[in-house]
Structure formats: structure tokens, C-alpha cells
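All protein chains but one are shown at their positions in the complex.
On to subunit A.
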Amino acid sequence: MATELGTRVVGTPPGLSLGRGMRAFLLLLWFAARGDALYFHIGETEKKCFIEEIPDETMVIGNYRTQLYDKQREEYQPATPGLGMFVEVKDPEDKVILARQYGSEGRFTFTSHTPGEHQICLHSNSTKFSLFAGGMLRVHLDIQVGEHANDYAEIAAKDKLSELQLRVRQLVEQVEQIQKEQNYQRWREERFRQTSESTNQRVLWWSILQTLILVAIGVWQMRHLKSFFEAKKLV
């Protein structure tokens, strides 16, 4: 079952194909604009994991961009093309649904098929320990879930929607997301209730068992000691 969707192609309407250069330029522009996203530092062999608790049939798009510290210029430069990041996504049952290596800049997409905690792990594929030169790799990361992952410009172009229609479409997507989340919430609440009831049962059984053990032990102790003292002719 093809659950891994790989890189998502920048949307082009049918009948009009953008040149490769144009597409690359757009992607660069997109990254330059989004490049000011949150970033963090990651060590050479370090693995950073992020958790997304999502309902089923939800699309998640992650974008990352890496920069390596250049000692000569004393600033962060875009990483060499050979340096890539390995992205691994696990579903709530710990089954791997995406395990791919991307370049120094990448975009990964997956759609959840079971509700729950999905784990997205990133680590660099560098094998040479001296590559980072004692520094760290700077990773710009942006994860969009559900409705935020929709590319409205693409949808408007593809379905030829007017402004008002696009706004209504956005509202519909939002409401669908709310509905999915509430459905998931009902399932989780049921699990929570089951755990609480199990705890309740365990405590109840334990108290009954404890009383029985105490009584039985007490009776055994007295009988044993009585027979012991009778044998010793003390009683």
C-alpha cells in the first residue's frame, strides 16, 4: 500500500507547464519566504523527534532547510548538496510509514491512516564525523497539519474558484478538520475511561484480596504457633 507520498510537486495547472528553471526559481522564492521559519541546531549523529497527535486521514507537510556553519566566513551557509537529512515517520503502532533520505532542503508529506501520535524523526546522513567541524547543523523546520497544509493558490487555480468560493472552501476545510478532531476526541475519551475503570477494578480487587490474605495469614500464624507451643509443652 503506497502510504509514502514522497516529495510533492509544486502545483501546475493542466495545459500550462512551467519551465524547470521557473519551477526552481519559484521553489527558491518559496523557501526564501518561508526560510525565516523556526530553526534549531542538531548535532552530527543526533536524532531529533517531533510528535504530531492527529486524527486519521489528515495530511501533514513538513519543510526543512539546512545550513552548515562555515568557519572561514564565521556564519551559516547553505549546506553542501551531499549532506542530506534522513526523515522517518512512525504511526501510533510504531510502524514506519515514511523512511526516506532527502537533500539539504526537502519537503516530506504523509497522510495518517490511524488516529494517534505520529512520530517524525530527523537525523543527518553524515558519516564523516569531521564534516560538521565541531559545529552544529542549523535546521529550519516548518510542519503544517490538516487544513494549514492546503495550498489555496493551487486549489483556486485548479478548480477555478472565485475569491468568495475560495474563502468558503477554506471554511469547509476548517470545519472538516474540527469534525475529525472531535471524532478522535471521542475515541480518546473512551480509552481514558477504560483506563480509569481498569484502575478502579484493580483497586477494588486488591482490597478484597488483601483482607482475605490478612485473615488467612492470621489464622495460619495462630494455629502454627499453638501447635508449636503445645509440642514444647509450654501451653
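As a working rule, a contact is a pair of C-beta atoms (placed from the backbone, for glycine too) under 8 Å apart; a residue touches a chain by one contact, two chains touch by 3 or more; residues count from 1.
Basically, contacts and distances are computed from a predicted model.
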Among "Isocitrate dehydrogenase [NAD] subunit, mitochondrial", "Ribitol-5-phosphate transferase", "Autophagy-related protein 13" or "Transmembrane emp24 domain-containing protein 7", the UniProt name of the subunit that does not appear here: "Transmembrane emp24 domain-containing protein 7"
Of A:K95, A:H113 or A:R202, the residue in touch with the unshown chain: A:R202
Interface residues of subunit A (partner: the chain not displayed): 10-13, 16, 18, 22, 26, 29-30, 32-34, 36-41, 48-53, 141-143, 145, 152-154, 156-157, 160, 162-164, 166-168, 170-171, 174-175, 177-178, 181-182, 185, 188-189, 191-192, 195-196, 198-199, 202-203, 206, 209-210, 213-214, 217, 220-221, 224-225, 228-229, 232-234
